[in-house]
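Only one structure is covered here, and it is reproduced in the block below.
Note that one protein chain is taken out, while the other chains of the complex remain in position.
And now, subunit A:
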C-alpha cells in the first residue's frame, strides 16, 4: 500500500525505475507492476466516442447541455478513483471527416466550453483531476493561462489542460483573423508545413501559459499593514515573451495556482506532435496498436525529450484506447456490431478499439504498461455504459492485481501523477542573481 503514497512529490524527483522518468530505455524498464503505479484517466466526449453512442438507452443525449449530465459522469469517474478526466472541445461543430464540416444530422453536434464544464463540476468533486481541452490556434494564451490557474484555485490543485491545434479552414473563418489553407492530403509537403507551424505556435502558447503561471511567486501576496503593501511587487514578474505568433508582457492577473504548474497534456500521433509533448507537456497521449509500437513511440518521445534538454523532467506517456466493456466478451462484440450497424460503418478510430471484458482489458493494459506506458486514457465508446464498466469492472480488477490505488493518496493532480511541485522559474532566477 505504501507504493501509492506520493513519495515522489516529497522527494522532489521521481524514482529512477519509474517509466515517467525521462531517461533512456534501459531505465524505463518496469520489472514488476508494483514498482510503478498505473495511472488511469477517462476521456469524456458527448455521449461517448462511438458516433452511434447517443442512440443507446443509457445515453441521455438530451441532457448533454446540462450541468447535471457532466456532474454525473465526473462523479462516476471519481468513484472509480481515476486520476483525471479529460473533456473534449473544439471551435466548430464536430465533423466525421477532416477538414470540412460534414453536415451530418445523425450524430451528436454541438458542445459546451470544456474549461467551463470542468469548473462547473470542480466544487462537486474532491480528488479527481480535471483536464479540459483548450485549442491553441485561435485563442489567447493570456486568457487560457488565467482560466486554468483559476480552475486550479477552485479545485485546490486538480487542474490541467489538454492542448490541441485546429487546421480546419472553417474554424479559422469563425475567427476571421487569418486563413488556414485547406489540407488535401496528410502526406503532402504543404500540409506538413501548415501543421508544423500550428504545432510551433502551440509550443509557444504553452510556454506563455506556463510563464504566466510562474509570473507570481507563491509568497507574492504579503498584506503588510505596516507599509500598506498588499503584494511584494519584486515577486511579480513580466514574462516578456516575444514570438512570431504573439507577444505577451505579463504578469498574469491571477496568482500562481496551487500546483504551481497545472498539468499540460497533448494527444500525439506523429513526430511533430511528439516534439510538442517532449518540449512542453507533462503527459503525452499516444495511440500504439501493439507493444512494439508502444516501445518505439516511447523511444521517439524520449529522444525528442533529450533533444529539447528536458531529460531530467518527468514526462508521462499514456496510451489512448477506445473501450467497449462487458462482463461477457461476446456481449461486447455484439454491442460494437450493433453500434457500427447504427452508424452505417465500422467505427474509424486513431486509437485502438478494445472490445472485451474488464479482465481482458486489464491484461492488455499491463502488457502496454510493461512496454513503457505509465498510464492510459480510456475513451468510453458509450459513456453511460463503458464509464461505469471502467469504474466498477476494470478498476476492481486492477486493484485485485495490486496495480491500482484503493483510495486517493494525494490532494492534487500532480500528487496523483507522482509529479513534484515545480520551483518557480522566476524565483529560482532571482535566487541565482541575488
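The definition used in the following text is that a contact is a pair of C-beta atoms (placed from the backbone, for glycine too) under 8 Å apart; a residue touches a chain by one contact, two chains touch by 3 or more; residues count from 1.
Note that contacts and distances are computed from a predicted model.
The subunit not displayed here is recorded in UniProt as "FMN-dependent oxidoreductase (Nitrilotriacetate monooxygenase family)", chosen from "Cytochrome c", "DNA-binding protein", "Response regulator" or "FMN-dependent oxidoreductase (Nitrilotriacetate monooxygenase family)". Although one chain is not drawn, the whole complex shows that of A:85, A:128, A:149 or A:332 it is A:149 that touches it. When you scan A:79, A:104 or A:182 for touch with the missing chain, the hit is A:104.
By the touch criterion stated above, the residues of subunit A touching the omitted chain are 52, 54-57, 59, 61-62, 65-67, 71, 90-94, 101, 103-113, 115-117, 119-124, 138-140, 142-143, 146-147, 149-151, 153-154, 156, 170-171, 173-177, 216, 221, 223, 225, 227-233, 236, 245-251, 253-255, 342.
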